[in-house]
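A single protein chain has been omitted; all remaining protein chains appear in their positions.
Note that the chains take the letters A, B and C in the order they are written out, and that residue 1 is the start of every chain.
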Amino acid sequence: MKVKIKTQGNQITRVEGHGSLVLRFSGGKPSVVRWDITESPRFFEFMLKGRPWHDAHVLASRICGICSVSHQFASLAATEEAFGIHVSEQSILLRKLLYAGEIIESHMLHVYMLAIPDFFDAGSVFPLMETAKDVVMTGLRLKKLGNDIKELIGGRAIHPQTPMVGGFGRLPGKQTLLSLKNLLNEAIPDLLTTVELFRGLSISQFRRDTEYISLTHPDEYALIRGLLYSTETGSAKLDEYADIAIEYIVPHSTAKFARHVRESYAVGALSRININRKKLNPMAVQTADELGIGTICSNPFVNTMAQIVETVHEVEEAQDIVKKLLENGIAEEKLTVEPRAGRGIGAVEAPRGLLIHDYIYDSNGRIVSANCVIPTNQNHANIQYDLEELVRINSDKNEDDLRKLCEMLIRSYDPCISCSTH
Amino acid sequence: MEFLKISKAQFQLSVGRMIDENFVYGVKAKSPSYEFDRLFTADELCLNYNITLLSPNKYFLPPRTPLMGFKLDGKISVDSMVGAQPGIIIGIHPYDLHALKLLDAVFLGNLKDAYYQARRQVIAIIGIDCLQPWQYSFAASMGTAFPPAGFDLWLTDTGDKYLIEVGSEKGEELCRKYLDASEAGEIEVKQREKLREESLSRYKLSLDISPQLIPEVLNSGWNSSMWEELGEKCFSCGSCTMVCPTCVCFDVRDTTELNRLSGERYRIWDSCMFDAFATIASGENFRPTGTDRLRHRLYRKGKYMLQRWGRLGCVGCGRCIHACLVDIASPVYAYNRLAREARTG
Amino acid sequence: MINKSNSESLYFPRPTKLIDVTALSEREILFRLRLEDGNALYHIPGQFVEVSILGTGEAPISIASSPTQGDAFELAIRAVGNVTQALHRLQPGDTIGIRGPFGNGFPVSELKDRDLLFIAGGIGFFPLRSMIQYVLDMRPLFGKIILLYGCRQPAEQLFHQELKEWRERDDVLIMDTVDRCPPETEWEGNVGVITTLFPGINILPARTTALVAGPPVMYRYVVAECLKKGIAKERIILSLERRMKCGIGLCGHCQIDNAYVCLDGPVFNYAKLEQLKEVEL
Partner (left out) sequence: MKPKVAVFDFTCCEGCELQILNCEEELADLLSALDFVEFREAMTEKADYYDIAFIDGACSRKSEMARLKDIRKRARMVIPIGACACMGGVNCLKNYYPMDEVLRSEYGEKAEYYETIPARHVSAVIPVDFFIPGCPIVKKDFIRVVQEILAGRIPYQYNDPVCAECKVAGNVCVFEKGMTCLGPITRGGCEATCITGGAVCWGCRGFIDKPNIIAEKLILEQAGLSVEEISKRFNLFNACKDRI
């Protein structure tokens, strides 16, 4: 008999993509809780096959509208590794700067537009435009900062055009950097307001021990490069990813699930802070302290706070980079790409966690096979186990409250489902 | 006529002083070409250029010009949007100044277009001789290799110095205010003649006939097979017209704010090469094919503009030749070929 | 603000009040308007204005009434796009913008004492109406007058009342036709394209000037018939429609060869048009 995946339960709103929370009760007690992914599969790995190297990142970008830069960078890194291309220091700086835009925008979108209505008991951010206008405007300004960085450095906010294999198709001029510098400086008061606001919000004191995985790098808070790291098994090389992100298919989901040594693991802002807390910039460390994020934090609800910490970190990071670029000046670079047969693995920390693109190229520079490991897929199993635990300890709650709590849990992972059903 | 000279180093300092006090636009490198853009420092200015992507007419007839603002309150009352930011443009080549003279004839002829006029009045022009012409330019044979009257200052690169011809009172004032220039003598002026003369031989493309004969050649060439042959390839992309310094056609459009309280009417560059340019509301298109449109454009450049405004619509800059990806936009090719066809019957 | 002597007013519409709105059919409406400054439009029959709806756009519209009819003037408008549809939503008392009059208009003084053959196809009747009214108001100045009016079907024939009044006069001959007549429709006139009316008319070619307006396809056939009747090329006068934006000879849309329809037209005689290569008649 064929088991077709159908839309069941309630589709979760205010997340990216289509997923449903199936929560059934029997005899007044919750009996089934299930995290179903109902997004239409899109088959990007299949579509990437045969594409020439210069459109790989263009196509890969379309896996996700929220984290398009992450997909581009993972794709570019894979291609660059396959072809043995060395990327200049300047390009790395610019990529980090663009990435700051992505992290800031994506985190602020989640914090201020998707998550915040839960705290204000609203269905969406739209009514808050009237009832809590200051809060929303603060969020919009910070979100816009992210988009402004993406537009100025990347060309546009979604699917930016400047990143290319080997570097950048367009470099920012001095005027651009100067205006960016101002924008970043102007954002500091809004960041402080945000920290203040969230320090005052109460979140669920739930915890469940799990494994955390992210990239790690000796010199920096790893976002666009580094080695793999697990809180259970320590560090690993990129090409060992398949042994770490063990993907499997579950019948109620169009997206794959994943596990490593435990039954599930988590990736994302909280994982990164759990693993790389020492590498955070000073103001970000202070923010983490203020928001009560300790050394290892196993409350998934805290992920939203962790995103705020990272936003602060990235604003500081962007300020540093702009300063450096202004001091050094921007040099024109010539991009030369000589395709060759080979395999490349690119890994980045997307806003929602570890993202890997693994390509095999033929000698004409065409993709023979592609594999993409998506952050949200790695979280699906963890979400499922968290949900089970959450329902177990809250089984005395009524259905509405329990559903709301479960939805908040799911949302705090900031799942990106269209990505995960790539 | 007054002539001055100034060392290049001095000139750069002068430009720096101009930038401190004015909106200054000049030629900047945009590899592998050049463009007119706002200058922030004097070292951005690049005067030994061959061509700019767009001509400086974008400062006088901007791609988008607001015409009027209005409230959507059912009344017909509009706010004028005439006005211009005073400024100085440095580096206009002779052919582009010729083109500006044509724009003057169009917009300051019988009817005075206030929007154009306002800009024309407050923007000073500092031109420079084009001694190393671009490979696509055929200005020499169009008679547009040297500047017409109408500039404020005119530079000629004489090696380590610029020779400056003062063309107007505004130019004199610019000299007084910003340029530490000294009087130039007959020798320098003679040298300019010589440099100009020599530059003529550096043009790679040329019109085989006198430009005055273009209308005649066109008169006999309407049915040439050339139009079809070229027109078939046309993308109707309008690139040739967007880069042309003498193209003046526009569309007028309205926008309204989201709040539906106010709006704006503006004009925006249009192109006779676009498919729908001559389409009326009933759907009838009076120039339905690429062939029709290509022919119209080259007639307009070579004949109609001359008839109506007294100047040829092509100044030989060569921008359209270069801009056209299918190599069909060249006026010099078309006119030469028609002339040849006319000779051989 | 409006009507500055300054040249920017070239683009500024003059406030104009709708004093009467009459539906002519489902698609066409007749507007009666008066400039709010109280002036007359001072137009020549055959000229047009640019009608402005702020926030929507402008459309060139022929003045459908004769200057002999007083300070108010009329526009007859078919709803086809944004501006014309917006006009159709207006009520008497509303204000619109008008620029113009523009264009050359009919060569009224040349037409004095001549026999006039008006040939209107569809809404080509609108630009001709101003001249017909003028001629009827100044009847003694002109010779014999014939109006041929063709539409696609009876429902599209407009201005019944006016036509009826004119028909009742004995100093003007009106002949109408429809391309086809759907069954069970009342129709007493001819059935067939407009050229099928020609055999029925009797003119003195040397005394006659033809004035033609209609859809683009009509011109070729009508001109051929006029020539066949022996009317001189200079005496076949056509009013043309082209795309138009500025109305003042700048935007380039209405150009036919070197002629700007907004300045040199919209009225052309056939001898002139024949020289324009882009006109295939």
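Following the convention adopted for this analysis, a residue touches a chain if its C-beta (ideal position, glycine included) is under 8 Å from a C-beta of that chain, and two chains touch if they have at least 3 such contacts.
If you're wondering where the values come from, they're calculated on a predicted model, not measured in any experiment.
Partners of the chain left out, restricted to shown chains and counted across the full complex, are A, B, C. From the options A:L140, A:I188, A:I360 or A:M408, the residue with contact to the unseen chain in the full assembly is A:L140. The residue from B:T41, B:T255, B:S282 or B:Q307 that touches the chain not shown here is B:T255.
In the complete assembly, the contact with the undisplayed chain comes from B:L54, out of B:L13, B:L54 or B:L200. Taking the complete complex into account, residues 30-33, 35, 37, 53-54, 63, 72, 233-239, 242-243, 253, 255-260, 263, 269, 271, 274-276, 290, 323, 325-326 of chain B touch the chain not shown. Where chain A meets the omitted chain, the residues involved are 2-7, 11, 13-18, 40-43, 45-47, 50-52, 55, 58-59, 62-66, 68, 109, 113-114, 117, 123-126, 129, 140-141, 143-144, 147, 154-162, 164, 168-170, 249, 251, 254, 418-419. Although one chain is not displayed, its contacts with chain C can still be listed: residues 55-56, 81-82, 86, 89.
We take it that only the chains that are shown with their structure count from here on.
Put simply, the chain nearest the middle, going by average C-alpha positions, is B. The distance from the centre of chain A to the centre of chain B, with each centre set as the mean of the Cα atoms, comes to 49 Å.
Chain C has its Cα centroid 65 Å from the Cα centroid of chain A. For chain B in complex with chain C, the residues that touch the partner chain are 67-68, 70, 72, 74-80, 82, 106-107, 111-115, 117, 222, 248-254, 256, 263, 265, 267, 270, 272, 277-282, 284, 286-287, 292, 296, 299-300, 303-304, 307-308.
The residues of chain C lying in touch with chain B in their complex are 1-2, 4, 6-8, 10-16, 36, 52, 54-59, 80-81, 84, 94-97, 215-216, 241-243, 245-246, 248-253, 255-258, 260, 277-278.
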